[in-house]
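For this view, one protein chain was removed and the others were kept in their places.
Labels run A, B, C, D and E following the written order; every chain starts at residue 1.
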């Protein structure tokens, strides 16, 4: 049995490599109530990072397929989608019965419980609209203070942590003083796993949410309560269900 | 040069077949200000219909690829996404510069200009949430009267038009009398091409929007005004742009 | 048969004169799919421009009367209200069965389909509230980035196009950079007919909507689809209907 | 000095006649803190009742003109627009400096202070949209429980008060039990002056707001506090101001 | 019979003392249509001022008890809660049948009738969220321009009126020029009784609302109309009602 953190792209073959994948698994185990259950997988035929709608959508079906494959040899309790865009949240919930966690959705709802308004730090200025639309999609506009971009590509965020910290720290100051936010979301999983969350939190004095850690906690919580999304709400696609049934009959 | 109506699935190989594809092309030409420009394509390696989030998302990348291929031998002016889910609207706008029309988005905005509130007729009860979320995504909750489902699969809508009309007509009565809508959207392209719109309009006395026809008009309008979505708003994915540039250099 | 663009005031007798009226008719014909159908009328007993609620409301009944008169000798297909305030939109829809186009309503809904948020350039600072209230009335607050005023009176906008362009261009820069809008609406018909829209579009890189041209396209689209507002939604005033009936009886 | 209740139509010449106008003046005096100050005027060249957008808009300019005329021989402290449509609220505020009271606006804001949600009883089913749009215009959708129509013409409401009461009472029961409203607004001035408000209030157990009386109280309150709408917010139309200035100069 | 203005704390024993309490009573009498009816009480066992959620909540039950006590020897017509936080508005309405006026609620609804958007001047930066949440609670976010803090403690506001005026005046300028508000609310009763409202109004040219005076007017208005909150909406707590009934039986 396991909680799977699914990187919806090819981390192993990318610049961060297997080492980073293992480092994240190690961190998640450290954060977990039950370390032995956490596993990190990636999608070998996926992209290297997600910085546009195109890359987000392109990641979904390969990730669903990868997960289907994993379920064949492993009992899965819950899955965390390893990207702040929550790519395919509804799709995964239709296809699988176990809880599917969206890091953005979970950290936004957590932030709403720690203060009045939150801000999101995203990757590029070209993604500001995407981020605002995501908050709107989750019905949380009322709680949004601002979205600001760090303008460092995902695959360079961990290159020089000092540079990343300085830029992030500058944004955080504006978020607190100009946007009057009560919490900060690190709006990218590589930011969340950068280890900078607690440093920024100390500096600003407001909660900084690590989306990876928040997702893990929500997964563990749901499992502990034996809760998942309803299959009435997210039904398995009717046409596929029919096909599968007919296949079984014939078999 | 052409306005392409892109069925994001394999209609030719499905139960409706090439005949239906050609019938739709004929209808679009009939509706057009400039018939010679309209063409209908489908996606041979796509699914047969879209009745879930999974099928919607699965249709996008093959449809983008298909369109890229078509652009190699054809000058395209504008594209209509041939599904009321507007699958991949943002993705297509990132990838292409010419106008991309979402039938739901266009018919919803048209409906808002003909009355105060509109209702949508969707396929299955299991899709009511999907439809409501789409209206919310477009920021038009204020104008939504209701979503109701006809509960006939897409691929059976044209089987017996009398049955379809009776069911649709019953829903339309409820929409007018109980939900007090001022306009009705046929929330599926096969409904829109069923030829029932004007019949329902006559019966209810409120405008009934044919999403295919509405989309064609909006495409023609944008072209006539030399307007498209901004590439600042929908930038070509930065990482891909870089890769393409490097490729060119090396070549 | 004709699409009438109705200037709700006395342009012929004002500083711009018949020449400007004819110039606009010429432009509309140039923009049209069917030039022979477009006609521009004004309201001889109307005001010279609309820059306040008072002037907006004062324009409506004379414009309705003028249109009634025109219908006596001309078959009208659709009417465009020639003012960005959409003065009397609901009134005209009650009184007439053919489509009535509001340039603000149409260009706002068009803008929503080209990007996430739009900004409006209005005439005076004293009209900022009016413009914001109009966006709210149409239920589109979610899509509004900002309203900014050019502070040049309507009747001086065409005096020195360089001055107008410079001021408009400055506002457009702020709209793009500070307000992060994805589209710009020229919030006055004289601005729309100034010929500056494409120049501003080129400069800013985001779509600039010419409300006159957008309205023409929407009128042509509705006619092509045989659609109009429902008379259930906008019923002819019951008391007047009764009076007319009684008159006919007596006659 | 006086608080003027301005019927925006020709009551004297209509079926209710001068008697009704005087009866309303008598009631307002009875309700007033300062009876000697209240006066009721109508607009001799106006319509007989307002039951559509057309009639509402048509009433405004004659009513403004009538008021301008009255100001020539009478010092006016405040004006109540004698129609629940608040016809021309913004226009009157631009043209005059003293407080202009909209009965709908005032009774809606009063209702919000007596409970969570209110319902409006309007005249015809054809006016339900108009009423809902008015609530939206005032930014109070959050507080609206429902709008329901009595379907008795304005000019017949006082014909047989028993009939009117029975119909109103039936609606009120639905409003309380089905719509769960906390207050009822009589959405027409003739309803408000019918004397049925307190009877319905006793029957339902929730506050019933008489828009005439509420408006009088708000007028008296503003005067007592020396408050009015800001002329920055509702500036006198700039073009008219210029014309008037030039006229004075020449004189 | 009397309108009671209830200071929900111990003013008599605090730095402002009985003198200030009497000064406020004098002002309210001066403002009243019926001076002999107005009385000011405080809560001897209450706090000295309210500048946090804790102090606001802590004030409620002692204030309810104090009011219950007063009702034993005095007929009360209406009560004004003497704090801009409207502490315990729902609680008081459950416990008492006569109108309970919340100064913030009343002045916000009044402001909405004098212009499009209002701003609130609150005490501390630490209270900005509290103020914004209050506006949201009353469903008036649409009408909020901004909240700004004067950062002078309540108990020092009257110390040096020149200092207070200068700071308030500076904020008011920003409110008009940067936040584009149409009205200003003095968001603290001590500000409202400072006598600075009309001075700020003259300086800014937009209405400035004195929450004490506005509340008095609303109390007088409701009494004059024989209106109060419904006891269906704010029922006396069922369990307490039962206990009281049983007590009576036994007695």
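Quick notes on this structure:
Here, a contact is a pair of C-beta atoms (placed from the backbone, for glycine too) under 8 Å apart; a residue touches a chain by one contact, two chains touch by 3 or more.
If you're wondering where the values come from, they're calculated on a predicted model, not measured in any experiment.
Counting contacts over the entire complex, the absent chain touches A, B, D, E.
Residue in contact with the omitted chain (choice from E:20, E:42, E:94 or E:220): E:94. By the touch rule set out above, subunit A reaches the unshown chain at residues 31, 33, 102, 105-106, 109-110, 112-116, 138-140, 142-143, 176, 182-183, 198, 205-207, 209-210, 213-214, 217-218, 220-221, 224-234.
Although one chain is hidden here, its contacts on subunit E can still be listed: residues 48-49, 51-55, 57-58, 60-61, 64, 88, 90-91, 94-95, 124, 126, 129-130, 133, 136-137, 139, 153, 233-235, 237-240. In the full complex, subunit B contacts the hidden chain through residues 128-129, 132-133, 136, 141.
Definition applied: only the chains that are shown with their structure count from here on.
Path length between subunit B and subunit D in the chain contact graph, taken as the least number of steps between touching chains: 1. Distance from per-chain Cα centroids to the pooled protein Cα centroid is smallest for C. In a homomeric contact, the two copies may use the same or different surfaces; for subunit D and subunit E, over half of the interface residue numbers are shared, pointing to the same surface. Note: Cα superposition of subunit B onto subunit C, rotation of 180 degrees, nearest 5.
Centre-to-centre separation of subunit D and subunit E, using mean CA positions: 28 Å. Subunit A and subunit B have centres, each the mean of its CA atoms, that are 30 Å apart.
Residue positions 116, 139, 142, 182, 233-234 of subunit B are each in touch with at least two other chains.
The touch graph of these protein chains has some other shape, matching none of line, ring, star or complete.
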